[in-house]
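Here is the structure we will look at.
All protein chains but one are shown in place.
What follows is chain A.
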């Protein structure tokens, strides 16, 4: 696996997920990241992006959202920058499920919970109308020993 970084900027529409997935797949291939790491990055980006697009623009304002991925031997740093309403994804989400069966289980609230469970850290900063959400993911040990394909 190689130390790499790349970025892409897309419109604040759910259809932009297709471009983001293609970008992540290419990035993972180029850097020699494992399928496990590629899937985790994809999931985190999907959850954060979908959340921002769904709730960040109550007036339907057009925006450009930037995704940056930085990969080194120990971490994958995923950073999303948007100009939607203030929202702190860094606050840990608790989902109460305990022993809930399907009938008792509530729908919703899972996205950010998953992000927090998979990440080493989730932080959010807001400055002059810009949200920067940064997620640090652990790189599985097998990635660091793996040869790039």
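Basically, a contact is a pair of C-beta atoms (placed from the backbone, for glycine too) under 8 Å apart; a residue touches a chain by one contact, two chains touch by 3 or more; residues count from 1.
Criterion: contacts and distances are computed from a predicted model.
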item	value
The complex's invisible chain, by UniProt name, from "Glycolate oxidase", "STAS domain-containing protein", "ABC transporter ATP-binding protein" or "Anti-sigma factor antagonist"	"STAS domain-containing protein"
Touch with the omitted chain, as defined above, among A:70, A:85 or A:110	A:110
Footprint left on chain A by the chain that the document does not show	14-19, 21-22, 35-36, 39-40, 42-43, 46-47, 50, 95, 97-103, 105, 107-108, 110-111, 113-114, 117-118
